[in-house]
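Here the structure comes first, spelled out in structure tokens, and everything after it is commentary.
The other protein chains are all here in position, but one chain of the complex has been omitted.
Chain IDs A and B follow the sequence of writing; residue 1 opens each chain.
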Amino acid sequence: MSEPASTAATTTYREALREALRDALRADERVFLMGEDVGRYGGSFGVSRGLLDEFGPERIRDAPLSESAFVGAGVGAALGDLRPIVEVMTVNFSMLALDQIVNTAASLSHMSGGQFHVPLVVRMTTGGGRQLAAQHSHSLEAWYAHVPGLRVLAPATIDDARWMLGAALDDPDPVIIFEHGSLYGMEGEPWEESPVRPIDLEHAVVRRAGRDVTLIASSQSVHVALAAAEVLVADGVEAEVVDLRVLRPLDGATIVESVTRTHRAVVVDEGWRSVGLSAEVSARIMEGAFYELDAPVERVCTLEVPLPYPKHLEDAALPQPQRVVDAVHAMGLGG
Amino acid sequence: MGDLRMPTLGADMTAGTLLEWHVAPGDAVHRGDIVATVDTDKAEIDIETFDDGVVDALVVEPGTRVPVGTVLATLRADGEVPRMAAPVAPEPAVAVPAPPPPAPSAAPVVSAPPVAAAAPAHRRRVSPLARRVAADLGVDLAAVTGTGPAGAITRVDVERATTTVPGTTVPGTTVPGRAAVERRSADERLASLRAAVAALMARSKREIPHYTVQRTIDLTAALDWLDAYNAGQPPARRLLPAALLLRAVALAAHDVPEVNGTYEDDTFHPAPDVTLGVAISLRQGGVIAPAIPNADALALPDLMSDLRELTARARRGVLRGTDLGGATLTVTSLGDQGADLVCGVIFPPQVALVGFGRIAERPVAVNGMLGARRTVIATLAGDHRVSDGHRGSLLLASLDHHLQEPDAL
Partner (left out) sequence: MSANGHALAHLRDMVRIRRLEERCIELYSAGEIRGFMHVYIGEEAIAVGAMQALGPEDNVVATYREHGHALARGIPTRAILAEMLGRVEGSSRGRGGSMHLFDAQRRFFGGNAIVGGGLPLAAGLALATRMRGEDRATVCFFGEGAAAEGEFHETLNLAALWRLPVLFLCENNLYAMGTALERSQAQTDLALRASTYAMPAWSVDGMDVEAVARAVDEQVATIRGGGGPCFLEAKTYRFRAHSMYDPDLYRSKEEIARWKQRDPLDLHAAALRAAGLLDDDAFAAIETDAAAELDDAVAYARQGQLEPVEELERFVVSERVLR
């Protein structure tokens, strides 16, 4: 679980998340981290390792296995003028806290006529690819992205992992941050030490420019899309890759702007296809770029099964670069 | 109720390949509706139905080459019970899906006719972008062949339809590969076209005893009139000299009926109207001569408009079936960049061909004075079985006469 420090030539997504926590805890004494095994264990995915020693058990607070209670306590603590960061081990477990997030955190400001706001950050692990089977692998970001009153972030890069948290804590409203389990160990260049401020929690970004087709993705799927774009180069197809970054509010303008240039779009989403993020993105394209489309929007999503344990089946269920390539070919490009 | 058959789109066409159906069984069709696209040796042709009715069955599958006259689809009157009989079998020599054999049973068996494998296009698939680009460029989508997913028309198809140089593609696009039926490459098409022209011209030179006469025609009056006319017109409605020449030919053909008609079964069949073939050289090579029906009845602006559309369709390779049928006299015009004169080869079974060289200033004596005048050298290639040099000369004289009185054109 140990990674090289960020002073090394490379760092990891996990280290970036940890540094973001450390930074936030140092910057504001109202900030504290609460969740299952965040303290002595060091975080079930090792993100908070070492923080207990630095900040003590009050601020690195191990919670009982009571998702609804400790997420709800996070809501109450935020109302009490603290800046809680609540870690939920996986998005699957967050279902047990859905009431607190949706019925309370997301609704309180509006239903109280703006009297209350809930500056709460909830971090949770999402996604498959680690053979964790059907109760630890799903991508349910879309459920949260459906709900007005929440901001939903999906850092796909080391820089976003490093800098999104601090900006989320500055948001007066509840923010959900999805950390992809397969990205924790992702190595890369050290993060930008002096990012553009304020940190942008509004916009998608183009991670790779291209003119033939836009691949729209978030989180781990961004890397699937980037890998597919590399393969497509050999077919003479220049794919643009848009990283959504922020799933709510969804940055339709960047999507539409890109598709207006490329006239074709493939949405790559680790969520299930039906009634999910990919459907929403597709609808935004239809609303904003219908007359620019030269082919129907294609979607590459997780097959509609609970994720299985065996690797070959899990691989078959999850979006893979080749499926993205095939989808692009099916639109009449390359291939 | 007539059936839809593989049309003959020219004397040189003996067979065609059905590329794509634009209708499905049960669809109501009306006279003039485009129902299928057929690949001939010369072009992909959208063919139309000449009946009102309902499509009963699609008999020929896309990708199948069948002789002209083969039933492609059966039609029934609206309200008529669908004919459930086996489809009309094509000539056995060609590959048409055979109807399923009757079951060896006493019970009545209904054999379903084979239907097109490709998804029947109740509505042509056109991408929203292609639709918009077509509107911007003024492209008639009915004349565009789709090569996108499931045969959809994409932007590149529209842009290709406006492009006259084969093989060029629009930057940022690549040639899609999944049409309903594999289209032939540009090279294949060119070779095929060349072969078809070769066969037709060889037949002409083999069968038709040509004679040729020529006459230099002073176009000063006609072109002055044209300049004056065009000065008052928006660019899209301006006339080209070619329209004047065609109009004059159509009128002259009335004066000399021996040049207007067809020679078949050792007999000349004069035509009551002038259906004017227009030889159009394709930039990628080859020549094609689609026709303007009733050219003698068309006023100049209408003739110009028909000519413009026909040329565009021919150069895009998307002529319609009616474009290629039934010319009674063909005109070839070399245009500004051409040679001084052209002694053409008659398109069988027609009996004459009028040729125009380039329009140029030439020294001409008028009333004893030598001056530079804009002239054109007109030629007539005639079929000696039907007419002779005297009648041919009369035709050129009549042409000259009409061109000196442009107001009457």
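FYI, contacts are C-beta pairs under 8 Å (C-beta built on N, C-alpha and C of every residue); 3 or more make two chains touch, one makes a residue touch a chain.
The structure displayed is predicted, hence computed values, not measured ones.
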Revision key, fill the gap. Absent chain's touching partners (shown only) are A
Review point. Where the complex has a chain not shown, which of A:76, A:288 or A:335 is the residue touching it?
Key: A:76
**Study point:** From A:66, A:135 or A:322, residue that would touch the chain that is not displayed
**Key:** A:66
Review point. Considering the entire assembly, which residues of subunit A contact the chain that has been omitted?
Key: 30, 32, 58, 63-64, 66-82, 84, 96, 99-100, 103-104, 108-117, 119, 148-149, 170-173
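Rule of thumb we're sticking to: only the chains that are shown with their structure count from here on.
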Study note, to complete from the structure: The answer for subunit B against subunit A in the complex is residues 127-132, 147-149, 152, 154-156, 172-174, 176-178
Revision key, fill the gap. Subunit A contacts subunit B in the complex at 211-212, 236-237, 263, 290-296, 330-335
